[in-house]
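Note that this complex is displayed minus one protein chain, with the remaining chains in position.
Up next is chain A:
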Amino acid sequence: MIPLEKIIVLSQVALFSMLKTEELNTISTIAIETSYEDGDTLFSKDEMVEKLFIVVSGEVMIFKADQEKPMATVKENDFVGELSLFNTSPHITSARCSGKCRFLIIKHKDMERLIDEYPAIAVGFIKVLISRMRDMIESQN
């Protein structure tokens, strides 16, 4: 993936939508492109994986402990692994690839530095988390 393609991907992620292109450019330099095969696990319950996975292509299923049915599906331009960024405890869910997936991965340490540098990312996180919480409540109702 060329740097411009990374910027294009990042610009479509709600988290970074408020950033300027120069800032996206900075983030693109620390975002690493990685591919996973169908069924690969990104992280398991109780595991410490300090990375944010931005889905470039493919789908990721999120599972609650020992359940076969996924509780959520994360698609293109969305991200997983954000909860352990704010809470250093291990993951409470598992994430598995459904089909071949491509990701941009940002380490939590880098992400913390980015939030410090660009507070707009923190606002983006809040918005996305609230929207997910709303979806969850609506689906329960």
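Points worth noting:
In the analysis below, a contact is a pair of C-beta atoms (placed from the backbone, for glycine too) under 8 Å apart; a residue touches a chain by one contact, two chains touch by 3 or more; residues count from 1.
Quick note on the criterion: contacts and distances are computed from a predicted model.
The UniProt record for the undisplayed chain lists the protein name "ADP,ATP carrier protein", from the options "NADH-quinone oxidoreductase subunit K", "Cytochrome bc1 complex cytochrome c subunit", "Chemotaxis protein CheA" or "ADP,ATP carrier protein". By the touch definition given at the top, chain A reaches the unshown chain through residues 2-4, 7-8, 11-12, 20-22, 25, 117.
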